[in-house]
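Take this structure first; my questions come after.
Omission of a single protein chain aside, the complex is shown with its protein chains in their original locations.
On to chain A.
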Amino acid sequence: MVGAVEEAQLNRLENQVDNGGGGAWEYLCLVRKLKVRRSEKVLKHGLSILNDPKQRSKLGGEEWTLYEQVAIAAMDCQCVDIAKDCINALQRKFPESMRVGRLKGMLLEARGSWKDAEVAYSSLLEDNPLDQVIQKRRVAMAKAQGNISGAIECLNKYLEIFMADHEAWRELAEIYVSLQMYKQAAFCYEELILCQPLVPLYHLAYADVLYTLGGLENLQMSKKYYASTIDLTGGKNTRALFGICLCSAAIAQLSKGRNKEDKDSSELHTLAAKTLEKEYKQRSLTKLPLLTATLRNLKLPS
């Protein structure tokens, strides 16, 4: 999870490294720790460390981690030759390693030779049938070939064994959303919220899915989840604030005929609108008229 402080630190370090201020190794470590995908930068700065024997020897054992990181970044940038060189270096150091075998499979993937990659992964799985990363790679491979239904099937099979793997649940949810299968996606997000109840972004995504599904009951539920997102972020999440306003407007429209209780909820969206106005005033004053017009067009019940 990337926290607010960590994100600021990452951006600061990235700026510093890009302008030649040093600290490349710290930057690469942070990228690895936060698991963000900055392949081009990792490739550039990682290679400059690896090509400098003095800097490289300073890393000690960490050198091999860097080789792996750079290899994956190179594959992501389609620099297959660099990836191959890195993997060869790793192979010389760790001839029997499973992890290097996995990298080789990924190299085949990056080249687009899916059949060979499949063979490589299958032979690795024979040695160790419960290797999670390789099973995930197979899902990714199906996805890369455009075989989304195959990926879903594979992922479901994987999740039957490894139910606690939240990354896989998230991937499945995102695939379902991309296919507009919102009911299934909602189930995955429920699972994620159960797994990690304090991550506001899962609440937010679940609320989004429910809002998209529509219907009075779903809308009310979605509003609750937007509210819990606000609770967990201290009102710093703009999307959740907008979500509250949209949900209130939609609920008001649906329940126009039957006048229901809902006295307390009117307070909620006025508060959200007020917070939005305050945020816009602080951060981008030029867009404030746009916001007020949008909020007026929503015809929020008051």
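Methods note: a contact is a pair of C-beta atoms (placed from the backbone, for glycine too) under 8 Å apart; a residue touches a chain by one contact, two chains touch by 3 or more; residues count from 1.
The rule is short, and it goes like this: contacts and distances are computed from a predicted model.
Of "Ribosomal RNA-processing protein 7 homolog A", "Nucleolar protein 6", "Membrane magnesium transporter" or "Vacuolar protein sorting-associated protein", only "Membrane magnesium transporter" is the UniProt protein name of the chain excluded from the display. The chain omitted from view is touched by exactly one of A:C29, A:L59, A:M98 or A:A140, namely A:A140.
Within the complete assembly, residues 1-5, 7, 34-37, 40, 43-44, 47, 50-51, 72, 75-79, 81-82, 85-86, 89, 106, 109-110, 112, 132-133, 136-137, 139-140, 143-145, 167, 170-171, 174, 198-201, 231-236 of chain A touch the chain that is not shown.
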